[in-house]
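Omission of a single protein chain aside, the complex is shown with its protein chains in their original locations.
Let's turn to chain A:
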Amino acid sequence: MEQDERGLARSREPAHLLWLALFATAPVTAGDDALVVLSWGGAYERAQQAALFAPYTAATGRQVSVQQYDGGLEGLRRAVASGEVPWDLIDMTRSQAMAACDEGLLEPVSPALLAPAPDGTPAEADFLPGSFGRCAITHSIFATVVAYRTDAFPGRRPTRIGDLFDQRRFPGPRALQDTPAVNLEWALLSYRVPREELYRLLSTRRGLDLALERLDALDEIHWWQAGDTPPRLLAEGEVVMASGYNGRFFDAMVNRGAPIEILWDGQVQEHETWAIPRGGPHPEAAREFLRFATDTERLADLARHIPYGPARRSATVQVTTHPESGVDMRLHIPTHPLNAERAMTKDETWYARTRSRIQALFRDWRARRESQ
């Protein structure tokens, strides 16, 4: 999962690691008082530029210099160990932020830092549950969802995540990510167990068996690894249903006109956070930026540029149209009440402790399936 959540965002080249190594030794050139932000590049960075960085510079006079983040922790580890941390802020997934925080690579941040909503609601009540980590504040929420070809099932369309496994009513090949995560969750959800109990049930041999049994019943599965594969397979008609990142599907639907639709039921949400590395050059300015970039107006504006759900409820209701295509972005963000009704959050703590065993189980199952 770590490799490609950004959906729209990234071209994946091994050169990023090189860049990181380079930046760790050669300090920035954009002027000593510029804020250095590590982010994901591509359309994601363009959206941040328009909604966050440019307004920040306009408001404070301080430049923002953006560098490319590879999603790992290795560069940060080395930088903190060397005592020369070149970045002020990192845009990272919550699971990575939790791991980095445990390793002592990040500064603690307090929710007290954050601005209240325009109507005065304190930040603690305005942010979605789970937004405040010890060292990171969630700003946006992206989702892994199922999308389907609108022309594949004449007269009906999938409405529940269980339909992913219903080959009688929705026949045709599927594309699923080559990881246990999300697939096991959906497979067990298709038995209509409550979301709240999902990981408790997946913690039993019986639950895992039931989930794998469901997956096993699918006739034809295309396994994907890169985030751009599922929209392509759908667009080319190779598969009729596919899992993937909501940003990628948005891009295919809105920017490239592919005949696909997102099934929001059972969407698995993950948090994207701001974190401040330990020993960065401008800790005070970093906090100031964090407050600025997570206020209601900025978050709502960011969600107009890219279909990620704002972490604030007050921002979610203020989201309007995509500036270029005029598409109503509210229908495309994972946290909109209509889409989020049956959303679930990935249990990062559970995966942190069980990942290797669950992956081994999944690999064994795939090997058995292929040998049959």
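What to note about this one:
Throughout what follows, contacts are C-beta pairs under 8 Å (C-beta built on N, C-alpha and C of every residue); 3 or more make two chains touch, one makes a residue touch a chain; residues count from 1.
Criterion: contacts and distances are computed from a predicted model.
Missing from the rendering is one chain, named in UniProt as "Chloride channel protein, CIC family" (options: "succinate dehydrogenase", "Iron hydrogenase small subunit", "ABC transporter permease" or "Chloride channel protein, CIC family"). Within the full complex, the residue among A:A50, A:A99, A:A115 or A:V193 touching the omitted chain is A:V193.
Only one of the listed residues, A:R77, A:R156 or A:R206, touches the absent chain: A:R206.
The missing chain, though absent from the display, is touched by one residue of A:R77, A:R156, A:R256 or A:R357; that residue is A:R357.
One chain is missing from the display, and on chain A it is touched by residues 191-197, 199-204, 206-207, 210, 213, 349-350, 353-354, 357.
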